[in-house]
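Quick one: structure below, then a few questions.
With one protein chain withheld, the remaining protein chains of the complex are depicted in position.
First chain written, first letter: the chains are A and B, and each begins at residue 1.
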Amino acid sequence: MPSIKGSVALYTWFAQFGIIYFFLPYLTNREKGMKSGSISVLAVTITLMLTNIIVILVFGRVTENFTAPLMSATRYISIAEFLSHLEALVMAIWIAGTFIKICVFYYAIVLGTAQWFNLSNYRSLVLPTGFLIGVFAMQAFLNSAEASEHFQEVSHGLTDTLLYGLIIPMFLLLITYIRKMKTFKQKGRGGK
Amino acid sequence: MFNRKKFTFNKQNKGQQVDKEVLKPLYSNLEKNLEVLNFLYKDCSDVVFRSFVIAGHIKAQLIYIKGMSNIEEIDNNVLTPLMQQTDQNSINPISLIEHRLSVAEITKIESFDTCVEQLSVGNPILLLEDNRQGYALGLAKWEKRAIEEPSGELVVRGPREGFTESVEVNTSLLRRKIKSPQLKMKTLKVGSYTQTTIMITYIQDLSDETLIEEITQRIKRIDIDGILESGYIEELIQDNSYSPFPQVLVTERPDTAVSNLLEGRVVIVVDGTPFVLVAPTTFYSLFQSGEDYYHHFIISTATRWLRFLFLFISLLLPSLYVAVITYHQEMVPTTLLLTMVDSREAIPFPALVEALLMEITFEGLREAGLRLPKQVGAAVSIVGALVIGQAAVAAGLVSDPMVMVVALTGIASFTIPRYNIAIPFRLLRFPIMLLAGTFGLLGIMMGLLAIIIHLSTLRSFGVPYLSPMAPMKRRDLKDTLIRAPLWKLNTRPHLTGEYNKYRQSSNQKPFPNKNEEE
Partner (left out) sequence: MKGLKIIWFIGIFLFLLTGCWDRRETNDLWVVTGVGLDQTENGEIELTVEIHSPNRDGGEGMGGESNQAGGNKMIHQTGKGISIPKAIEDLDTQLPREILWSHTKAIVINKALAETGIREELDFFIRHPEPRLRSYVFISKGSAKDIMALLPPLERSSSEVLIELAKSEVLMKVTLFDLMEMLKGESDAAILPMVDKLPPEEEEQSLETIAYINHSAILKNGKMVGSIDDRLTRGVLWFRDEIKESTVTIQPENADGLISMNLIKGTTKLIPEIDGNELKMTIQIETIDDVIQNKTDWDLNEIEIQRALEKELAKKIEIRLTDTLEIVQKEMEVDIIEFAEEFRRKHPEKWKDIKKNWEERFPSVEVTFDIKANVLRTGQGNVPW
């Protein structure tokens, strides 16, 4: 039980898969969407599991003492006295990953906003949103304590996962359902 | 022999009168014809007009360009038989030509533009009195280089012949390898003055029709005064002109060209250059050397890996050195770091400046070595070795490890089999070095990301540049990072549209005959 309890907090990553809804309409082959989505969830799960296993195998009970255990673990690497302190590489990979992640979210935000305001082209929103992202990057969390408190208090436990992973999709499904009903009824009437 | 494309002068030019004359058909009056031709070839001292009399009473004119026609053959096979006296008084000049001219190729000419066209390729023209037709005699002969081993693409194992400057020789080299009549060659003429012959070569049923159509259209669209080398064509037909990466493969080797033809690609042969273009091409095919297929597949695969390794070295090594020495000292093993610190101690420049200085010097030396005559080149390389090697270190300008880095980078950039893909990487080294000097490894990562994003947006005639990696085509991976054994290379790479998938039967793996003993 304690292990399940502990893993709940880690499940926020799953909520981030909510970004997939934004891209579903742009798929050329929707049939494959489900498959690719599942594959990516699986891939993320395996990666997370592997990193956790690596960290625990390397550090054991000391793991909790590190803020970024994976990075500390890579710092601990020493292959043949030559390859050591590889955390810069990990950082570089993180940066690349974060870059892609920001790109995806950025695109979703800009596109969504453009559609919301009925803009013909999303390009005009790119620059202002970029500025906003910049400002928020600086000001959202002023220090690491604030960030950790945010993650403990605001998106505590299952809130994020439930909100983005369950409630919003359910809500969307409901809306689509109602809309479909409506159009179906109208069509039905039109048919008469 | 040639596809008839109307000979026109550049519209912007003043030669409107010339233009008008040239489009006219030949007159029956020899004098008048000569008048027009004399007008066209005014002040052309290399054009020879030779008037003579056929069989004693028909006036005739032979026109050719000095140095482009075989004069001996003109003497023996044209002038001698024609000028012979005959007993018959009324002879038909046309039948005379048919009976007496021992020339293999005779083309009838009816207008001035074909006349000019034939002359310019070296065929002598025979004009007769009272005849609306002229004859172009296939006696062109000019000095051309013999077939030699291509110096730009040397191989240890493989054919030693290379393309030459002559388009006829080049197409014959292709035809000698592909005997099937399905090898098609379409001729286009590009360049309003140079009238350069361009051959679009492909194998019917292997190449996609739309691809050939697209290439033809792109070449036809070119309106330029002259084409001197296939580089002109390359630059005028490629998809993304601003990209430093070559989107067309350039080769001097007929075997490479043929192997590409067999994969369904199109080979563009340009007159006047030994370099033929292969389109479409992908990133990975630029790292294949023809030799890969002649050696054992394990060795070829290893060589390919070596090339990719050295590609990364040539692109990243100086940047990595700069990043590590200025930002990530912890990554260097202690002993090595202490040695590096020792050798960098007296250097006045930051590592970035040091690296830039050395790399630019190296590139300069390389360029100098290329352009200089061979005798001087040796001197330059000695000076270069001194400058780069010892003198710079002794003068306290650069450190020992930097020399090592530059030397390795230099070697690395020469391991890439194709010069034109090595250049962009050599060029991109510098911006990445700057990024490494400002952001360390993160900068390198950003640079790499930018390059990868750029590469993945590129297309070569509709084929994604990074295919078959992105988009992933699993079947085609057998000839990218690895070179699968030949008996496994059963399918052609997918380029665009419909294609002829299978290139051989699937049971090609050799095996001993088990029934042999019986």
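General remarks:
Convention: a residue touches a chain if its C-beta (ideal position, glycine included) is under 8 Å from a C-beta of that chain, and two chains touch if they have at least 3 such contacts.
Every value quoted in this text rests on a predicted model; they were computed, and no experiment measured them.
Only one of the listed residues, B:27, B:52, B:294 or B:439, touches the absent chain: B:439. Contact with the chain not shown here comes from a single listed residue; of B:399, B:420, B:467 or B:480, that residue is B:399. Here the missing chain is touched by one residue of B:62, B:199, B:311 or B:325, and it is B:325.
For subunit A, the list of residues touching the undisplayed chain reads 59-62, 65, 72, 75-76, 78, 84-85, 127. Those residues of subunit B that touch the chain absent from the view are 325-327, 329-330, 334, 337-338, 340-347, 350-351, 393-394, 396, 399-400, 434, 437-439, 443.
By our rule, only the chains that are shown with their structure count from here on.
Here the CA centre of subunit A is 49 Å from the CA centre of subunit B. Those residues of subunit B that touch subunit A in the shared complex are 327-328, 330-331, 333, 440-442, 444-446, 449. Of all residues in subunit A, only 81-82, 84-86, 88-89, 91-93, 95-96, 99 touch subunit B in the complex they form.
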